[in-house]
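Only one protein chain is missing; all other protein chains are in place.
Order of writing sets the labels: A and B. Residues in every chain begin at 1.
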Amino acid sequence: MIGNLAIVLFDGLAFGMLLFVLSVGLSVTLGLMNFVNLAHGAFAMLGGYVTVLVTRELGLPFLWSLPAAFIVAALVSVGFERTLFRRLYRAGELNQVLFTIGLVFAASAAAAYVFGTAQQPIQLPQFLRGVTEFAGLRFGSYRIFLIIIALVITGLLVLGLEYTRFGAQIRAAVDNQRAAQGLGIDVDTVFAVTFALGSGLAGLGGALAIEMVGLDPSFGFHYLVYMMIVVSVGGLGSIAGSFVAASLLGIADVAGKYFVPDLGAFMIYLIMIAVLFLRPQGLFGKR
Amino acid sequence: MTTPASSTADNHAWLRRQARWSPYELAFWLAVLIPFWVFPTYLTLASQIAITALFAVSVDLVLGYAGIVTLGHAMFFGLGAYAAGLLTKAGWGEPLSGLVLSGLLTALVGLLVSFMIVRVQHLALLMITLGLGLLTAELANSLGWLTGGTDGLQGVDVWPVFNHFEFDLWGYTAYAYALAALFVGVAAARRIVHSSFGLSLRGVRENLNRMPAIGSPWRRHLQIVYTISAGMAGIAGAVLTHTTETVSLDSLSFQRSADVVVMLILGGTGRLYGAILGAAIFMIARDQLSDMNPQYWYFWIGLLLMLVVLFMPKGILGGLSGLLRRLGG
Partner (left out) sequence: MIARIAAALTLGVGLAFSAQANAQDTVKIGLIMAYSGPFADTANQMQAGIDLYIAQHGDEVAGKKIEIIKKDTGGPKADEAKRLAQELVVRDGVDILAGFTLTPEALGAAGVADQGKKFMVVMNAATSIITEKSPNIVRTSMTIPQLNTAFGKWAFEKAGVKQAYTLVADYAPGHDAEKSFAKGFTDAGGKIVGADTSPMGPPDFSAFVQRIKDASPEAVFVFIPGGAQPPALGKALAQRGLTPPDVKLLAQGELTFPEAIESMGDTAKGIITTFNYTMERDDPTNNAFVKAYREANGGRSPDIYSVGGYDGMHLIYEALKKTGGDTSAEALVEASKGMSWESPRGKMTIDPETRDVIQSVYIREVKEVDGKLQNVVIDEIPEVKDPLHGMAN
C-alpha cells in the first residue's frame, strides 16, 4: 500500500513537472512583463515539431533535439517580439488576448498544413524508455528524467533572476521602465531576452511533452488552459510558485484519479477555484 | 452654478439623450431584415449569428460595461440550451415560455455564482469563471443519463411558434425568432447601460477603488448585472435549442466561451453593437473561409484577428466610429 502511494505520488509529481516546464515561461512573460501571451502554447508546439524534425529528418538523438527546440522557439519568438508584440505592450490586455489567440489560430493551421493532422511519434534513446527499479518499485525512466530537468530549470531560473546582474536588470525594467532606462539599462533588449527565455522554455516543454501527451496541431489550444491554471495558482512571475503549483496540481490530479476516480476530471479545476478564491494572487503571488 | 436638484435633472436629461435611438441604430435594425428577401439561402447562418450576437451582448454587459472579464460564459449559454431541451423532453415544447423559464433558471444560477465572482478580480476572476465553466461541462458529461453525454440530448421536440410557425428547413422562422430575441435583448441591455445603474457599473470598470468612497453599493450592482447577463446568455442558448432542435455538450465548451470573447473584442467592447458586429464578422468570415478551404480556414481567421488589433485597437466598431468622427471633423 505504501508502495502504491509512493508510485502515485511519483507519477503525479512527474506529470506536474511536465506542466511546470510548459508553464514557467508564461509565468515569466505574463508576470514579469505583463504581457498576456496566449501564444505560449503555440511556441511549445513549435518546440515539439522542431524535436520531431531533428530526430526524424536529421536523425540526431533526442537529447540533442532539446536545446534545438529551446533555441528555435526562442529565436522565432524574438522575431515576433521585435516586430509585433512590442507594439502591444501598452495596448491593453484585451488586445493582447485577441492578437495572441489569432497567432495560435494561424500557427495551428500552419502546423496542420506543414506536418499534417496525425500524431507525431518520436523514438527515445534506450535509457529513457524502460523503467528503473528502486526498492522493489518500478519508476518510469522518462519520468525521472523529467523531474530532474524541471529541478535544474527551477534552480537556474531562481539563481539567474535573483542573483545575477541580468536578473536585477529584468526586475528593475519591470518595476519601473523609465527609472531603469535612466540608469542606463537597455530595456528593449532586456524585454526581448526575457521574452526569448520564456518562449524557449515553452519550446523545451513542448519537446519534452511529446513522449507523455503526444503532439498534433491542436497542442497550442489544448494545453493553454493547463498553463494558465499553473501560472495563476502559483502566482504571477513566481518561479517557485509555478513549481509548487505544478507539483500540487499534478499530484492532486493523479491521486484524485487513483483514490476517487469518479472525481478525476474535476480535481484540477476544484483545486484551482479553491486556491484562487482564498488567495486571488496565487500561492506565491505578491499582488 | 446650479442647485443640486437641477443638476440631478440635468443628469437625467443627459441620460435620456444618451438613451435615445439614433438613426444609425434604426438603419441597423432595418438592415438586418434584408436577408429575408435578398439572401434567403443564408437564413440558418443568419439565425445562428443572431443567437451568437445575443450571447455576445450578454458578455458585453459584464465585460464591456462592468469590467468582469469572463472566460466561462458558455456555462450559462449551455445551461439555457439544456434547460430548454429538457423542458421539451418533459412534454412542454412551447418555445416562448421555454425561453422565459430557461432564462430565469440561468439567471438564478448566475445569481448564485455572482456571490463568488464579485469577491475576486483580475487573473483570479478570469480563471475562476473559466474553472466554473469547465466544471459545468464535465458535470454535463458525467450526467449522461440526463444530458445524453457527448452524443447530445435526444428527442428534443419544439412546438411551432405561436402554435403556427414551424421551424422550417430554410430558416425563415428560425431567423425571425432569433432576431426577435436579439432585439429584445439589445433593447433591455440599452435600458440598463443608459441608466444611472449602468453608469455606476462603468464607474466600477474605470476605478474600483473609488466606488466605495462615493458610497456606491458596487458589489450588489455587479451581482445584478452578472445575474441579468447570465439570464440573457441562457436565453441565447435556449434560442439555439429551439431553432435547431439539438443540444450538444459543445454548447458548454470552453471554446464557445473563448470564441464569444474573441468576437466581442473584435467588434469592440462596451458598445453593444460591437458585440453584434463582431459576431457577424467572425461567423461570416468563418463560413466563407471554411467553404473555400475546410481544412485550413482558421489560418485566415487568425490573420484577421491580428490585423484588427494592429490597425483597429478599439475593435472594428471602435475603429469605424473613430473614422466617422474624423471624417465629420
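Just so we're on the same page, a contact is a pair of C-beta atoms (placed from the backbone, for glycine too) under 8 Å apart; a residue touches a chain by one contact, two chains touch by 3 or more.
Nothing here was measured: the structure is a model prediction, and the numbers come from that model.
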- Missing-chain contact among B:P23, B:G91 or B:P294 belongs to B:P294
- From the listed residues B:T88, B:S200 or B:T244, report the one that touches the chain absent from this view. B:T244
- Message: Using the touch definition from the top, which of A:G102, A:G140 or A:G206 touches the missing chain?
- Response: A:G140
- May I ask which residue of B:L30, B:L169, B:A213 or B:L327 touches the chain that does not appear here? B:L169
- Considering the complete complex, of A:L53, A:V158, A:V213 or A:A240, the missing chain is touched by A:V213
- Out of A:V21, A:A112 or A:L236, point to the residue that touches the absent chain in the complete complex. A:A112
- Touching residues on chain A - with respect to the absent chain: 4, 7-8, 11-12, 15, 109, 112, 116-122, 129, 131, 138, 140, 211-218, 222-223, 226, 253-258, 261, 264-265, 268
- Would you write out the residues of chain B that touch the absent chain, in ascending order? 36-37, 40-42, 44-45, 48, 138, 141-142, 144, 148-152, 154, 169-172, 240, 244-251, 255, 290-291, 294-298
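Methods note: only the chains that are shown with their structure count from here on.
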- Message: Nearest whole angstrom, what separates the Cα centre of chain A from the Cα centre of chain B?
- Response: 33
- Item | Contacting residues of chain A [partner chain B, same complex] | 84, 87-88, 91-95, 97-99, 101-110, 112-113, 225, 228-229, 232, 236, 262, 265-266, 269-270, 272-273, 276-277, 280-282
- Item | Interfacial residue positions of chain B with respect to chain A in the complex | 69, 116, 119-128, 130-132, 134-135, 138-139, 141-142, 254, 258, 261-262, 265-266, 269, 295-299, 301-306, 308-310, 313
